[in-house]
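To start, I am sharing the structure in question, which I have written as C-alpha coordinates.
A single protein chain has been omitted from the complex, and every remaining protein chain is retained in its original position.
Here the chain labels run A and B in written order, and each chain numbers its own residues starting at 1.
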Amino acid sequence: MRIEQRRRFAILGLTAPTYLWLALTIFLPLSVMLYFSFLTVAPIGNREPALTFAQYGAFLDKEFYRFLTWRSVMMGVHVTLGCVLIGYPAALILAHHVPNRWREALFLLIVLPFWSNALVRIFSWTMVLRENGLIDRGLQAIFPDAPSVGILFTYPAIIVGLVHSYLPYMILTCYISLQAIDRSLIEAARSLGASNLAIFRRVLLPLSLPGLLAGMVLVFVPVIGSFMEPRILGGLEGVTLGTVIEDQFTAVFNWPLGAALSFILLAIVLTILAAAYPLLRRNLQPF
Amino acid sequence: MKGLLKSLVSGYLALVLVFLYLPIAVMMVMAFNQSPLYRLPVVWDTVWFEELAGNERLLGASLNSVVLALINAVIATALGTMAALAFARYQFRGKTLLQILLFPPITIPWLIIGTSMLILFFWTGIGRGLHAMLLGHVALSLPYVIVVVGARLKSFGVTLEEAAATLGASPWQVFWRVSAPVMGPGIVAAALFAFAVSFDQFVISYFLAPPGISTLPVEIYSAIRKGFTPEINAISTIIILVSMGLMLLFARFSRFGGER
Partner (left out) sequence: MIERRGIVGAAAKAGVGFVLAAALAIGPMIGAAAAEELNVLNWQGYGTDEAWALELFEERTGVEVIHDYFNSEQEMLTKLRTSPGTYDVVLINSAFTEQAAKEGLIQPVDSGKIENFEDLSPLLRDSPRFIIDDKLYAIAWVWGMTAVAYNTEDLETAPESIQVFWDLEFAGRVGWRDDAVEAVSFAAIATGQDMNHPEDLDKVREKLRALKPQIRAFWSSEDEWNKLFAAGQFDVSTYWSGSAARSATNFDLPVGYVVPEEGAIGWFDGLSIATDAPNPEAAHAFINFLIDPEFYVRWATEVGAPASANREANAALPEGDMGREIHGDEAAMKRLQWMAPLSDEERRTYQEIWDETKAYFAQ
(Lines give C-alpha, C1' and ligand atoms only; values in the text may rest on other atoms or scores of the structure.)
Protein backbone atom coordinates (compact mmCIF):
# COMPACT_ATOMS: atom_id res chain seq x y z
CA MET A 1 0.00 0.00 0.00
CA ARG A 2 2.99 2.21 0.54
CA ILE A 3 3.64 2.36 -3.22
CA GLU A 4 0.07 3.40 -3.87
CA GLN A 5 0.40 6.12 -1.25
CA ARG A 6 3.59 7.45 -2.73
CA ARG A 7 1.99 7.40 -6.16
CA ARG A 8 -0.89 9.49 -4.87
CA PHE A 9 1.43 11.88 -3.15
CA ALA A 10 3.40 12.29 -6.35
CA ILE A 11 0.31 13.02 -8.46
CA LEU A 12 -0.97 15.47 -5.89
CA GLY A 13 2.38 17.16 -5.48
CA LEU A 14 2.87 17.53 -9.21
CA THR A 15 -0.56 18.82 -10.11
CA ALA A 16 -1.64 20.70 -6.99
CA PRO A 17 0.55 23.80 -7.47
CA THR A 18 -0.76 24.36 -10.99
CA TYR A 19 -4.38 23.80 -10.13
CA LEU A 20 -4.37 25.75 -6.90
CA TRP A 21 -2.90 28.64 -8.83
CA LEU A 22 -5.49 28.30 -11.58
CA ALA A 23 -8.30 27.97 -9.05
CA LEU A 24 -7.46 31.26 -7.41
CA THR A 25 -6.80 33.25 -10.54
CA ILE A 26 -9.04 31.72 -13.18
CA PHE A 27 -11.70 29.35 -11.91
CA LEU A 28 -12.95 31.38 -8.97
CA PRO A 29 -13.17 34.62 -10.97
CA LEU A 30 -14.77 32.83 -13.89
CA SER A 31 -17.39 31.23 -11.65
CA VAL A 32 -18.33 34.72 -10.60
CA MET A 33 -18.68 35.63 -14.27
CA LEU A 34 -20.66 32.47 -14.96
CA TYR A 35 -23.04 33.53 -12.22
CA PHE A 36 -23.26 37.02 -13.74
CA SER A 37 -24.22 35.50 -17.09
CA PHE A 38 -27.50 34.37 -15.53
CA LEU A 39 -28.35 37.82 -14.19
CA THR A 40 -30.19 40.72 -15.78
CA VAL A 41 -27.41 43.09 -14.78
CA ALA A 42 -24.07 42.78 -13.01
CA PRO A 43 -24.59 43.36 -9.27
CA ILE A 44 -22.16 46.27 -9.12
CA GLY A 45 -23.04 49.76 -7.92
CA ASN A 46 -26.64 50.14 -6.82
CA ARG A 47 -28.18 47.79 -9.35
CA GLU A 48 -30.60 45.06 -8.43
CA PRO A 49 -30.11 41.94 -10.48
CA ALA A 50 -32.60 39.18 -11.07
CA LEU A 51 -31.98 35.67 -12.32
CA THR A 52 -32.65 35.17 -16.01
CA PHE A 53 -31.77 33.11 -19.04
CA ALA A 54 -32.27 36.15 -21.25
CA GLN A 55 -28.56 36.49 -22.07
CA TYR A 56 -28.41 33.00 -23.48
CA GLY A 57 -31.84 33.58 -25.03
CA ALA A 58 -30.46 36.54 -26.96
CA PHE A 59 -28.07 34.18 -28.70
CA LEU A 60 -31.02 32.11 -29.90
CA ASP A 61 -33.25 35.09 -30.67
CA LYS A 62 -30.90 37.20 -32.69
CA GLU A 63 -29.67 35.67 -35.86
CA PHE A 64 -26.62 37.89 -36.09
CA TYR A 65 -25.02 36.47 -32.95
CA ARG A 66 -25.14 33.04 -34.56
CA PHE A 67 -23.79 34.43 -37.82
CA LEU A 68 -20.90 36.03 -35.98
CA THR A 69 -20.20 32.83 -34.04
CA TRP A 70 -20.03 30.88 -37.28
CA ARG A 71 -17.77 33.55 -38.70
CA SER A 72 -15.43 33.34 -35.72
CA VAL A 73 -15.26 29.55 -35.92
CA MET A 74 -14.52 29.69 -39.67
CA MET A 75 -11.87 32.28 -38.99
CA GLY A 76 -10.31 29.85 -36.50
CA VAL A 77 -10.39 27.08 -39.10
CA HIS A 78 -8.81 29.23 -41.80
CA VAL A 79 -6.07 30.51 -39.53
CA THR A 80 -5.33 27.02 -38.21
CA LEU A 81 -5.14 25.63 -41.74
CA GLY A 82 -2.86 28.46 -42.78
CA CYS A 83 -0.59 27.82 -39.81
CA VAL A 84 -0.46 24.06 -40.52
CA LEU A 85 0.29 24.52 -44.21
CA ILE A 86 3.06 27.01 -43.60
CA GLY A 87 4.29 25.83 -40.21
CA TYR A 88 4.49 22.05 -40.48
CA PRO A 89 6.85 21.97 -43.48
CA ALA A 90 8.96 24.64 -41.85
CA ALA A 91 9.19 22.57 -38.66
CA LEU A 92 10.03 19.46 -40.67
CA ILE A 93 12.86 21.23 -42.45
CA LEU A 94 14.10 22.71 -39.22
CA ALA A 95 14.11 19.35 -37.46
CA HIS A 96 15.57 17.16 -40.20
CA HIS A 97 17.26 19.21 -42.89
CA VAL A 98 19.06 21.95 -41.03
CA PRO A 99 22.61 21.33 -39.83
CA ASN A 100 23.06 21.12 -36.06
CA ARG A 101 24.97 24.34 -35.65
CA TRP A 102 22.16 26.37 -37.23
CA ARG A 103 19.23 24.68 -35.63
CA GLU A 104 19.14 26.42 -32.25
CA ALA A 105 19.70 29.80 -33.80
CA LEU A 106 16.84 29.33 -36.28
CA PHE A 107 14.59 27.94 -33.58
CA LEU A 108 15.11 31.13 -31.58
CA LEU A 109 14.72 33.37 -34.61
CA ILE A 110 11.26 31.93 -35.06
CA VAL A 111 10.12 32.83 -31.54
CA LEU A 112 11.63 36.27 -31.52
CA PRO A 113 8.94 38.14 -33.52
CA PHE A 114 6.67 37.14 -30.67
CA TRP A 115 8.56 39.34 -28.28
CA SER A 116 7.33 42.50 -29.88
CA ASN A 117 4.03 44.07 -29.07
CA ALA A 118 0.98 42.69 -30.89
CA LEU A 119 -0.53 46.10 -31.51
CA VAL A 120 2.68 47.46 -32.99
CA ARG A 121 2.94 44.38 -35.21
CA ILE A 122 -0.61 44.83 -36.45
CA PHE A 123 -0.05 48.48 -37.26
CA SER A 124 3.01 47.40 -39.21
CA TRP A 125 0.82 45.01 -41.17
CA THR A 126 -1.52 47.85 -42.10
CA MET A 127 1.46 49.57 -43.70
CA VAL A 128 2.35 46.49 -45.66
CA LEU A 129 -1.13 45.50 -46.80
CA ARG A 130 -2.82 48.78 -47.59
CA GLU A 131 -3.33 50.22 -51.05
CA ASN A 132 -0.16 52.04 -51.97
CA GLY A 133 1.48 50.21 -49.09
CA LEU A 134 4.75 48.30 -49.11
CA ILE A 135 3.56 45.36 -51.22
CA ASP A 136 2.06 47.72 -53.79
CA ARG A 137 5.15 49.88 -53.87
CA GLY A 138 7.38 46.84 -54.19
CA LEU A 139 5.30 45.46 -57.06
CA GLN A 140 5.13 48.77 -58.83
CA ALA A 141 8.88 49.15 -58.58
CA ILE A 142 9.18 46.01 -60.69
CA PHE A 143 6.06 46.36 -62.86
CA PRO A 144 5.22 50.06 -63.10
CA ASP A 145 1.68 49.37 -64.30
CA ALA A 146 0.83 46.70 -61.74
CA PRO A 147 -2.65 47.18 -60.28
CA SER A 148 -3.02 47.56 -56.53
CA VAL A 149 -3.13 44.32 -54.59
CA GLY A 150 -3.80 46.05 -51.28
CA ILE A 151 -6.00 43.81 -49.15
CA LEU A 152 -6.21 45.93 -46.02
CA PHE A 153 -9.73 46.09 -44.54
CA THR A 154 -10.76 42.75 -45.99
CA TYR A 155 -11.16 39.29 -44.52
CA PRO A 156 -7.89 38.00 -46.01
CA ALA A 157 -6.03 40.79 -44.20
CA ILE A 158 -7.36 39.46 -40.88
CA ILE A 159 -6.21 35.96 -41.76
CA VAL A 160 -2.73 37.17 -42.72
CA GLY A 161 -2.39 39.07 -39.45
CA LEU A 162 -3.63 36.18 -37.34
CA VAL A 163 -1.55 33.52 -39.13
CA HIS A 164 1.47 35.69 -38.51
CA SER A 165 0.65 36.05 -34.84
CA TYR A 166 0.11 32.35 -34.23
CA LEU A 167 2.54 30.70 -36.66
CA PRO A 168 5.39 30.43 -34.12
CA TYR A 169 3.16 28.31 -31.83
CA MET A 170 2.59 25.88 -34.68
CA ILE A 171 6.21 25.70 -35.82
CA LEU A 172 7.54 25.16 -32.32
CA THR A 173 5.08 22.51 -31.20
CA CYS A 174 5.56 20.61 -34.47
CA TYR A 175 9.30 21.01 -34.18
CA ILE A 176 9.69 19.63 -30.67
CA SER A 177 7.70 16.60 -31.76
CA LEU A 178 9.48 16.06 -35.08
CA GLN A 179 12.85 16.55 -33.51
CA ALA A 180 12.11 13.71 -31.08
CA ILE A 181 11.87 11.21 -33.94
CA ASP A 182 14.90 8.98 -34.03
CA ARG A 183 16.69 9.42 -37.35
CA SER A 184 17.55 5.72 -37.44
CA LEU A 185 13.84 4.98 -37.90
CA ILE A 186 13.85 6.98 -41.12
CA GLU A 187 17.08 5.34 -42.27
CA ALA A 188 15.61 1.94 -41.55
CA ALA A 189 12.46 2.70 -43.53
CA ARG A 190 14.54 3.99 -46.43
CA SER A 191 16.81 0.94 -46.48
CA LEU A 192 13.69 -1.19 -46.63
CA GLY A 193 12.77 0.65 -49.83
CA ALA A 194 10.14 3.10 -48.58
CA SER A 195 9.58 6.15 -50.78
CA ASN A 196 9.79 9.66 -49.36
CA LEU A 197 6.02 9.90 -49.38
CA ALA A 198 5.68 6.59 -47.59
CA ILE A 199 8.23 7.65 -44.98
CA PHE A 200 6.27 10.81 -44.39
CA ARG A 201 2.92 9.03 -44.15
CA ARG A 202 4.00 6.01 -42.18
CA VAL A 203 6.76 7.39 -39.98
CA LEU A 204 6.98 11.16 -39.72
CA LEU A 205 3.34 12.13 -39.66
CA PRO A 206 2.12 9.58 -37.10
CA LEU A 207 5.06 10.23 -34.79
CA SER A 208 4.74 14.00 -34.98
CA LEU A 209 0.97 14.03 -34.65
CA PRO A 210 1.12 14.96 -30.93
CA GLY A 211 2.95 18.17 -31.77
CA LEU A 212 0.78 18.95 -34.77
CA LEU A 213 -2.41 18.52 -32.75
CA ALA A 214 -1.05 20.51 -29.82
CA GLY A 215 -0.19 23.30 -32.25
CA MET A 216 -3.66 23.21 -33.80
CA VAL A 217 -5.29 23.47 -30.40
CA LEU A 218 -3.02 26.33 -29.33
CA VAL A 219 -3.86 28.23 -32.52
CA PHE A 220 -7.53 27.48 -33.00
CA VAL A 221 -8.68 28.07 -29.44
CA PRO A 222 -7.43 31.62 -28.90
CA VAL A 223 -8.07 32.71 -32.50
CA ILE A 224 -11.82 32.26 -32.37
CA GLY A 225 -12.01 34.67 -29.46
CA SER A 226 -9.64 37.25 -30.97
CA PHE A 227 -10.83 40.79 -31.46
CA MET A 228 -7.87 43.10 -31.89
CA GLU A 229 -6.58 41.85 -35.23
CA PRO A 230 -10.06 41.75 -36.82
CA ARG A 231 -10.87 45.24 -35.56
CA ILE A 232 -7.74 46.88 -36.94
CA LEU A 233 -7.13 44.87 -40.10
CA GLY A 234 -10.69 43.93 -41.06
CA GLY A 235 -12.36 47.29 -41.62
CA LEU A 236 -15.98 46.69 -42.55
CA GLU A 237 -15.40 42.95 -42.42
CA GLY A 238 -13.76 43.10 -39.03
CA VAL A 239 -16.67 42.13 -36.83
CA THR A 240 -16.42 38.82 -34.96
CA LEU A 241 -17.98 37.36 -31.85
CA GLY A 242 -14.82 38.49 -30.04
CA THR A 243 -15.40 42.14 -30.92
CA VAL A 244 -19.03 41.93 -29.82
CA ILE A 245 -17.96 40.45 -26.47
CA GLU A 246 -15.37 43.18 -26.07
CA ASP A 247 -18.03 45.84 -26.68
CA GLN A 248 -20.21 44.46 -23.88
CA PHE A 249 -17.43 45.27 -21.44
CA THR A 250 -15.92 48.45 -22.85
CA ALA A 251 -18.74 50.26 -24.65
CA VAL A 252 -21.75 49.22 -22.60
CA PHE A 253 -22.14 47.96 -19.07
CA ASN A 254 -23.51 44.61 -20.14
CA TRP A 255 -21.26 42.08 -18.47
CA PRO A 256 -23.98 39.42 -18.31
CA LEU A 257 -24.35 39.30 -22.11
CA GLY A 258 -20.60 39.47 -22.67
CA ALA A 259 -20.07 36.66 -20.18
CA ALA A 260 -22.85 34.54 -21.69
CA LEU A 261 -21.40 34.92 -25.18
CA SER A 262 -17.96 33.93 -23.85
CA PHE A 263 -19.30 30.81 -22.21
CA ILE A 264 -21.10 29.91 -25.44
CA LEU A 265 -17.73 30.29 -27.16
CA LEU A 266 -16.14 28.04 -24.54
CA ALA A 267 -18.91 25.46 -25.01
CA ILE A 268 -18.31 25.45 -28.77
CA VAL A 269 -14.58 24.98 -28.28
CA LEU A 270 -15.16 22.09 -25.89
CA THR A 271 -17.67 20.51 -28.28
CA ILE A 272 -15.21 20.64 -31.14
CA LEU A 273 -12.48 19.21 -28.92
CA ALA A 274 -14.85 16.49 -27.74
CA ALA A 275 -15.57 15.55 -31.34
CA ALA A 276 -11.84 15.22 -31.90
CA TYR A 277 -11.37 13.45 -28.58
CA PRO A 278 -10.56 9.96 -29.90
CA LEU A 279 -7.80 11.43 -32.05
CA LEU A 280 -6.55 13.71 -29.31
CA ARG A 281 -6.60 11.01 -26.66
CA ARG A 282 -4.28 8.81 -28.63
CA ASN A 283 -1.85 11.52 -29.62
CA LEU A 284 -1.91 14.49 -27.39
CA GLN A 285 -0.51 14.80 -23.93
CA PRO A 286 -2.23 15.92 -21.78
CA PHE A 287 -5.16 13.73 -22.82
CA MET B 1 18.84 16.51 -57.72
CA LYS B 2 19.92 16.53 -54.11
CA GLY B 3 21.35 20.03 -54.50
CA LEU B 4 18.09 21.28 -55.98
CA LEU B 5 16.11 19.80 -53.11
CA LYS B 6 18.48 21.36 -50.65
CA SER B 7 18.14 24.84 -52.07
CA LEU B 8 14.35 24.45 -52.32
CA VAL B 9 14.28 23.47 -48.69
CA SER B 10 16.39 26.34 -47.46
CA GLY B 11 14.52 28.69 -49.79
CA TYR B 12 11.26 27.70 -48.16
CA LEU B 13 12.59 28.28 -44.67
CA ALA B 14 13.92 31.65 -45.77
CA LEU B 15 10.47 32.59 -47.11
CA VAL B 16 8.83 31.69 -43.82
CA LEU B 17 11.37 33.82 -41.98
CA VAL B 18 10.69 36.72 -44.35
CA PHE B 19 6.98 36.43 -43.59
CA LEU B 20 7.66 36.35 -39.85
CA TYR B 21 10.03 39.29 -39.96
CA LEU B 22 8.22 41.52 -42.45
CA PRO B 23 6.21 43.48 -39.86
CA ILE B 24 9.16 43.43 -37.47
CA ALA B 25 11.30 45.02 -40.16
CA VAL B 26 8.61 47.62 -40.81
CA MET B 27 8.45 48.32 -37.09
CA MET B 28 12.20 48.83 -36.96
CA VAL B 29 12.33 51.03 -40.03
CA MET B 30 9.55 53.20 -38.63
CA ALA B 31 11.59 53.68 -35.46
CA PHE B 32 14.09 55.50 -37.64
CA ASN B 33 11.46 57.38 -39.65
CA GLN B 34 10.97 61.02 -38.78
CA SER B 35 7.20 60.94 -39.39
CA PRO B 36 5.22 60.00 -36.29
CA LEU B 37 2.42 58.81 -38.61
CA TYR B 38 4.51 56.15 -40.36
CA ARG B 39 4.46 58.19 -43.56
CA LEU B 40 6.32 57.11 -46.65
CA PRO B 41 8.86 57.72 -48.05
CA VAL B 42 11.07 57.25 -45.02
CA VAL B 43 13.01 60.25 -43.74
CA TRP B 44 15.83 58.74 -41.67
CA ASP B 45 16.22 60.18 -38.22
CA THR B 46 17.16 59.05 -34.72
CA VAL B 47 14.82 61.53 -33.06
CA TRP B 48 12.65 58.78 -31.53
CA PHE B 49 15.60 57.15 -29.83
CA GLU B 50 16.55 60.52 -28.37
CA GLU B 51 13.00 61.05 -27.14
CA LEU B 52 13.00 57.56 -25.69
CA ALA B 53 16.19 58.22 -23.74
CA GLY B 54 14.35 60.97 -21.85
CA ASN B 55 11.14 59.02 -21.37
CA GLU B 56 11.58 57.52 -17.92
CA ARG B 57 8.04 56.29 -17.74
CA LEU B 58 8.38 54.18 -20.87
CA LEU B 59 11.80 52.85 -19.88
CA GLY B 60 10.55 51.98 -16.40
CA ALA B 61 7.53 50.23 -17.88
CA SER B 62 9.78 48.23 -20.20
CA LEU B 63 11.95 47.14 -17.30
CA ASN B 64 8.85 46.07 -15.36
CA SER B 65 7.75 44.03 -18.38
CA VAL B 66 11.05 42.22 -18.69
CA VAL B 67 11.29 41.42 -14.97
CA LEU B 68 7.67 40.29 -14.80
CA ALA B 69 8.05 38.13 -17.90
CA LEU B 70 11.21 36.49 -16.55
CA ILE B 71 9.73 35.66 -13.14
CA ASN B 72 6.59 34.47 -14.88
CA ALA B 73 8.57 32.23 -17.24
CA VAL B 74 10.43 30.58 -14.34
CA ILE B 75 7.34 29.93 -12.22
CA ALA B 76 5.04 28.89 -15.05
CA THR B 77 7.62 26.58 -16.61
CA ALA B 78 8.39 24.90 -13.30
CA LEU B 79 4.76 24.37 -12.30
CA GLY B 80 3.60 23.47 -15.79
CA THR B 81 6.37 20.94 -16.36
CA MET B 82 5.46 19.21 -13.12
CA ALA B 83 1.83 18.96 -14.12
CA ALA B 84 2.78 17.72 -17.59
CA LEU B 85 4.94 15.02 -15.97
CA ALA B 86 2.01 13.89 -13.84
CA PHE B 87 -0.24 13.68 -16.89
CA ALA B 88 2.35 11.83 -18.94
CA ARG B 89 3.47 9.32 -16.35
CA TYR B 90 0.37 8.48 -14.35
CA GLN B 91 -3.13 7.31 -14.99
CA PHE B 92 -5.55 8.56 -12.37
CA ARG B 93 -9.19 9.44 -11.89
CA GLY B 94 -10.16 13.00 -12.67
CA LYS B 95 -7.28 13.40 -15.11
CA THR B 96 -9.55 14.21 -18.04
CA LEU B 97 -11.37 16.83 -16.00
CA LEU B 98 -8.08 18.45 -15.00
CA GLN B 99 -7.05 18.51 -18.65
CA ILE B 100 -10.31 20.06 -19.80
CA LEU B 101 -9.86 22.75 -17.15
CA LEU B 102 -6.82 23.98 -19.05
CA PHE B 103 -9.02 25.37 -21.80
CA PRO B 104 -10.93 28.20 -20.12
CA PRO B 105 -7.78 30.30 -19.62
CA ILE B 106 -7.00 30.25 -23.34
CA THR B 107 -10.58 30.29 -24.66
CA ILE B 108 -12.33 32.94 -22.62
CA PRO B 109 -11.21 36.32 -23.95
CA TRP B 110 -8.64 37.92 -21.65
CA LEU B 111 -10.85 40.93 -21.22
CA ILE B 112 -13.38 38.85 -19.33
CA ILE B 113 -10.77 37.02 -17.29
CA GLY B 114 -9.21 40.39 -16.47
CA THR B 115 -12.50 41.94 -15.38
CA SER B 116 -13.38 38.92 -13.24
CA MET B 117 -9.94 38.89 -11.66
CA LEU B 118 -10.20 42.56 -10.81
CA ILE B 119 -13.54 42.00 -9.09
CA LEU B 120 -12.49 38.86 -7.25
CA PHE B 121 -9.13 40.30 -6.15
CA PHE B 122 -11.04 43.33 -4.90
CA TRP B 123 -13.48 41.20 -2.93
CA THR B 124 -10.82 38.92 -1.48
CA GLY B 125 -8.41 41.71 -0.59
CA ILE B 126 -5.60 40.54 -2.87
CA GLY B 127 -5.88 43.94 -4.46
CA ARG B 128 -3.94 45.39 -7.35
CA GLY B 129 -0.17 45.34 -7.73
CA LEU B 130 2.75 43.48 -9.21
CA HIS B 131 1.90 40.41 -7.13
CA ALA B 132 -1.62 40.36 -8.61
CA MET B 133 -0.25 40.83 -12.13
CA LEU B 134 2.14 37.94 -11.64
CA LEU B 135 -0.68 35.73 -10.37
CA GLY B 136 -2.61 36.47 -13.56
CA HIS B 137 0.29 36.08 -15.97
CA VAL B 138 1.35 32.71 -14.60
CA ALA B 139 -2.22 31.44 -14.81
CA LEU B 140 -2.44 32.38 -18.48
CA SER B 141 0.97 30.85 -19.26
CA LEU B 142 0.37 27.51 -17.54
CA PRO B 143 -1.82 25.90 -20.24
CA TYR B 144 0.76 26.71 -22.92
CA VAL B 145 3.57 25.20 -20.87
CA ILE B 146 1.62 22.05 -20.08
CA VAL B 147 0.54 21.46 -23.67
CA VAL B 148 4.00 22.10 -25.13
CA VAL B 149 5.95 20.03 -22.60
CA GLY B 150 3.24 17.36 -22.81
CA ALA B 151 3.59 17.10 -26.57
CA ARG B 152 7.32 16.53 -26.17
CA LEU B 153 6.86 13.88 -23.48
CA LYS B 154 4.29 12.07 -25.56
CA SER B 155 6.65 11.96 -28.52
CA PHE B 156 9.30 10.25 -26.45
CA GLY B 157 7.27 7.88 -24.37
CA VAL B 158 8.77 6.30 -21.26
CA THR B 159 10.92 3.58 -22.81
CA LEU B 160 14.21 5.42 -22.42
CA GLU B 161 13.66 6.10 -18.74
CA GLU B 162 12.63 2.54 -18.12
CA ALA B 163 15.67 1.24 -19.92
CA ALA B 164 17.94 3.46 -17.84
CA ALA B 165 16.25 2.36 -14.63
CA THR B 166 16.53 -1.29 -15.60
CA LEU B 167 20.24 -0.82 -16.26
CA GLY B 168 20.64 0.35 -12.68
CA ALA B 169 20.50 4.11 -12.86
CA SER B 170 19.34 5.88 -9.69
CA PRO B 171 16.19 8.04 -9.87
CA TRP B 172 18.24 11.23 -9.93
CA GLN B 173 20.49 9.82 -12.62
CA VAL B 174 17.43 8.90 -14.64
CA PHE B 175 16.07 12.39 -14.22
CA TRP B 176 19.25 14.31 -15.04
CA ARG B 177 20.74 11.98 -17.62
CA VAL B 178 17.58 10.85 -19.41
CA SER B 179 14.38 12.73 -18.58
CA ALA B 180 15.79 16.24 -18.47
CA PRO B 181 17.68 16.04 -21.79
CA VAL B 182 14.62 14.45 -23.40
CA MET B 183 12.33 17.17 -22.10
CA GLY B 184 14.93 19.89 -22.72
CA PRO B 185 13.69 21.30 -26.01
CA GLY B 186 10.10 21.16 -24.77
CA ILE B 187 10.97 23.02 -21.59
CA VAL B 188 12.94 25.65 -23.47
CA ALA B 189 10.09 26.15 -25.94
CA ALA B 190 7.60 26.34 -23.07
CA ALA B 191 9.68 28.93 -21.25
CA LEU B 192 9.95 31.02 -24.41
CA PHE B 193 6.17 30.84 -24.81
CA ALA B 194 5.59 31.76 -21.19
CA PHE B 195 7.90 34.73 -21.56
CA ALA B 196 6.10 35.85 -24.70
CA VAL B 197 2.63 35.43 -23.19
CA SER B 198 3.55 37.62 -20.25
CA PHE B 199 5.62 40.10 -22.20
CA ASP B 200 2.74 40.93 -24.50
CA GLN B 201 -0.01 40.56 -21.92
CA PHE B 202 -2.03 43.70 -21.75
CA VAL B 203 -5.52 43.23 -20.38
CA ILE B 204 -4.60 41.53 -17.11
CA SER B 205 -1.80 43.98 -16.36
CA TYR B 206 -4.01 46.88 -17.30
CA PHE B 207 -6.69 45.96 -14.79
CA LEU B 208 -4.36 44.83 -12.03
CA ALA B 209 -1.58 47.42 -12.21
CA PRO B 210 -1.89 50.04 -9.49
CA PRO B 211 -1.54 53.72 -10.42
CA GLY B 212 2.07 54.62 -11.12
CA ILE B 213 3.15 51.11 -12.09
CA SER B 214 2.83 49.94 -15.63
CA THR B 215 4.28 47.62 -18.22
CA LEU B 216 5.19 48.21 -21.83
CA PRO B 217 1.95 46.80 -23.30
CA VAL B 218 -0.07 48.84 -20.82
CA GLU B 219 1.77 51.98 -21.91
CA ILE B 220 1.07 51.18 -25.55
CA TYR B 221 -2.59 50.36 -25.17
CA SER B 222 -3.49 53.19 -22.89
CA ALA B 223 -1.84 55.53 -25.36
CA ILE B 224 -4.31 54.37 -27.95
CA ARG B 225 -6.78 57.23 -27.73
CA LYS B 226 -4.22 59.93 -28.34
CA GLY B 227 -1.79 57.67 -30.09
CA PHE B 228 1.63 56.31 -29.44
CA THR B 229 4.74 57.79 -30.96
CA PRO B 230 7.49 55.81 -32.72
CA GLU B 231 9.28 55.81 -29.34
CA ILE B 232 7.37 52.55 -28.95
CA ASN B 233 8.97 51.29 -32.15
CA ALA B 234 12.34 52.43 -30.85
CA ILE B 235 12.06 50.55 -27.55
CA SER B 236 10.66 47.48 -29.34
CA THR B 237 13.57 47.58 -31.77
CA ILE B 238 16.06 47.72 -28.92
CA ILE B 239 14.35 44.85 -27.12
CA ILE B 240 14.28 42.67 -30.23
CA LEU B 241 17.91 43.35 -31.08
CA VAL B 242 19.13 42.76 -27.53
CA SER B 243 17.15 39.53 -27.20
CA MET B 244 18.39 38.43 -30.59
CA GLY B 245 21.96 38.93 -29.39
CA LEU B 246 21.34 37.13 -26.11
CA MET B 247 19.57 34.26 -27.82
CA LEU B 248 22.26 33.72 -30.41
CA LEU B 249 24.83 33.75 -27.65
CA PHE B 250 22.73 31.24 -25.73
CA ALA B 251 22.34 29.07 -28.83
CA ARG B 252 26.09 29.16 -29.38
CA PHE B 253 26.82 27.66 -25.98
CA SER B 254 24.00 25.22 -25.45
CA ARG B 255 22.49 22.25 -27.18
CA PHE B 256 18.91 22.57 -26.02
CA GLY B 257 17.60 21.81 -29.49
CA GLY B 258 18.72 18.27 -28.86
CA GLU B 259 21.63 16.28 -30.36
CA ARG B 260 21.02 14.64 -33.64
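Basically, contacts are C-beta pairs under 8 Å (C-beta built on N, C-alpha and C of every residue); 3 or more make two chains touch, one makes a residue touch a chain.
This one's a predicted model, so the numbers in the text were calculated from it and none came from an experiment.
**Q** Touching the hidden chain in the complete assembly: which of B:F103, B:F175 or B:F250 does that?
**A** B:F175
**Q** So which bits of chain A touch the chain we can't see?
**A** Chain A touches the chain not shown through residues 3, 6-7, 9-10, 12-14, 16-17, 20-21, 41, 44-47, 62, 64, 67-68, 71, 123, 126-127, 130, 132-133, 153, 231-232, 234-239, 243-244, 247-254, 257.
**Q** Spell out, residue by residue, where the missing chain touches chain B.
**A** Output for chain B: 35-39, 71, 75, 78-79, 82, 85-86, 89, 115, 118-119, 122, 128-131, 134, 158, 161-162, 165, 169-172, 174-175, 179, 206, 209-213, 221-228.
By our rule, only the chains that are shown with their structure count from here on.
**Q** In whole angstrom, how far does the Cα centroid of chain A sit from the Cα centroid of chain B?
**A** Chain centres of chain A and chain B, defined by C-alpha means, are spaced 15 Å apart.
**Q** Give every residue of chain B touching chain A within the complex, in rising order.
**A** For this pair, the touching residues of chain B are 6, 9-10, 12-13, 16-17, 19-24, 26-27, 30, 38, 40, 79-80, 82-88, 90, 92, 95-96, 98-109, 111-113, 115-117, 119-120, 135-136, 138-139, 142, 144, 146-148, 150-156, 182, 185-186, 189, 192-193, 195-196, 199-200, 202, 216-217, 220-221, 224, 232-233, 236, 239-240, 243-244, 247-248, 250-252, 254-260.
**Q** If we count contacts the way the header does, which residues on chain A are in touch with chain B in the complex?
**A** 7, 10-11, 13-15, 17-19, 21-22, 24-30, 32-33, 44, 86-87, 89-90, 93-94, 97-98, 100, 103-125, 127-128, 134, 137, 164, 167-169, 171-173, 175-177, 179-181, 183, 207-208, 210-211, 213-214, 217-218, 221-222, 224-225, 227, 242, 245-246, 249-250, 255, 258-259, 262-263, 265-266, 269-270, 273, 283-287
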